[in-house]
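Note that one protein chain is taken out, while the other chains of the complex remain in position.
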């Protein structure tokens, strides 16, 4: 029996992500020199970055750590009242923390699989300096001169030991809507795509094929179009960065993608295209085991590492090299 | 003093539009043969059409009439309760009507400038036949074989004798959010872009430079990408359909566009790209008279007819020919 | 020691190809309904087709035969004198034949591996009917309404038991220029890309991994741009046509590609992009075994069937199914 979760609009969007990296300087160079993000600040072991299309001050925090992985992922609520409602709903599962640079107080909690999340409302808008001011006023910042020109943070994909449990938690507690999911022949749900915006997904849970918990599959920044994704692939090869997967088109979400590992070991997607969901009563698209066996949208098989590689890495998977 | 309108989520999306046309057969051929829409039904003087990416049964109604213009524009609400709330808010300004083919009871009312609108909730989803079934299950219908491959209804632009009044009505009564607007040096608002989704606009009001009321500026269908818009321009020239404006890029919305008049005389846009708004507290972008004088996003002057041509046509403007 | 072959300009371009197919009706439907070619004539067991950008009457002949494979491939010479010079050079290796529909007398000969070739000069230009006339006079025919809109014949890839021998023959006898080649560590040349135009290749020989001779690897039609290739991939999946390889980017030629088998079994590429060669003293680019092991331009491994599948099929390889 399928539960019916009443969606709400209290969570507005995926706001930022903290990535842990054992190679902070190289990770920073990857995001600035190749992806065109900009450093906006630094505090303790963390550096804050943004895409030119992000309206908030920063969307990525790089924090030095012994191993790669997810620090935390944060969602901005629609209002202070919305934030309060969600905190009430979550009960005493979490705790209030002072916001890091760039936003106000945040309610921090762990999802069922152990991932660390934050909800907040008060934020700092990016205010461009004179030289950063764009020609078009509806763009937060001028177009970067070079690199892949990642425009804005798009979505987050988390590995989970129990996809159904995790996605239900986000539906029930936070009002996320289910867009698409994969259900194997044995009834196990192995992937779930959730949204809080008109984009077909903002948060994804996919089955961890290992016994690990709380791992990160990837984060994604959005490019303007598919030619930009093809160009990013050129830039990756010119920079000697091996491409794990793509460019190609996902059947789920119809997203055009290219994946690499940033130097710290975390998987990063650049994406474009995809479809939008406007129906208030959208019926989640359910993909069967047989349908998934057809591979990507144009038939390309999904690379093996896509099912096993996540961060933090597991014993015996100590480097990206071994996974390729 | 700016009014602060509390947005709500009761209106889910722009659902369909009824176009009046004095040349119904030619209009239908334009939408099917050039734009790749599909006829799904017929009733009385009306024909119902859809884009392959529209999840509802139809998004365009072509109705034979003595003159071109807007029949009505309909928005689907988020739920029956949401529909009720909006009808309460509107008071006795409108009336319930039986839904036309494809949707349930609708509340019909006139906007301040005289345009006819409908709100409804119950709808008919498109169910593809075996031959219409897409390869990708998250697509309502398979890709059209030919033509411009218009994917889905995108937005509506209405001429108004008082833009500020009309856009405030939609904010106040229906919870629309203001994304961008143009305010002349004399304080007059001459354009307002409103949204109910994450797209930067779903409904636009622009100043009617004539003394007319209740006119249509254009409706727009979305294509997958900018190359598709360039290709549509090729198809227009091959079909002998004069292009009024574009291909080009609007500064507002950053939309890539091409405009023509369908044979009945109504202006039709094909669009791609643009940006999305996720900020729950978005600050509307205000464009000044001087900024508008810079033309389109890359400096091209806006064509003169863009400011004067609308449907129904006015005396002395009896054909598209005279306006070009 | 590398031989130095003096290029000449006697061969103007790759003009047309005859494909053998055991399923002529299905093959024809593939080329017309999916690739947008047009049938311009029929004679005996052959049907003649063209892309809308081909200036000659036809560029593809489909001939019913017990097995798939290459009928013949024809190159148009720069003039009657040029044709005579090449025939002199070839000596009595071939013979004059009456041209098939669409061109004049042709000199027919077999290449070293057994492939059948023709040289000719006199041709029939395509003359569009009133309804086929394009908007732009520099285009032979109006843009097709639907399908993948294959623009023009681009190149030919032939499997060979001895690549060095075959490419040297075309350099020596016909003035082709070598653009790129692959030379294994053992000194064996396994691929050679030759040109007679500014495109980086018009004719390719690649090593047949089997003991077969005279086989076809693929023929290619050119699309306008890379988005058209991505769209063609969508159309292939909608038509239930499995994609063997791509969309992707070849390192050699930098061509953006997608490959399928037409219903008769012959491999067909749709391509876009690539680079051009203007240097009169171009130094052929030599790829080593290690460099080839890096896969396609963005690292994707080349599909296994790409090295073994060709037409005619070999015993035990009687259907495309078995090769996938």
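For clarity, chains are labelled A, B and C in written order, and residue numbers in each chain start from 1.
Definition applied: contacts are C-beta pairs under 8 Å (C-beta built on N, C-alpha and C of every residue); 3 or more make two chains touch, one makes a residue touch a chain.
Predicted model, so just to flag it, every value in this text is computed and none were measured.
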Touching residue (missing chain; options A:6, A:92, A:185 or A:238): A:238
Residue in contact with the excluded chain [from B:104, B:128 or B:299]: B:299
Of C:27, C:168, C:200 or C:245, the residue in touch with the unshown chain: C:200
For chain A, the residues touching the chain missing from this view: 33, 134-136, 142-147, 225, 227-228, 234-235, 237-238, 240
Residues of chain B (touch criterion as defined above) contacting the omitted chain: 226-227, 230, 233-234, 236-237, 242-243, 246-249, 256, 258, 297-300
Residues from chain C at the interface with the omitted partner, ascending: 9, 12-13, 53, 55-56, 76-79, 82, 125, 136-139, 179-180, 197-200, 224-226, 251-254, 273, 275-276, 278-282, 285, 287, 291, 297
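In this section, only the chains that are shown with their structure count from here on.
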For chain B, residues contacting two or more additional chains: 136, 225
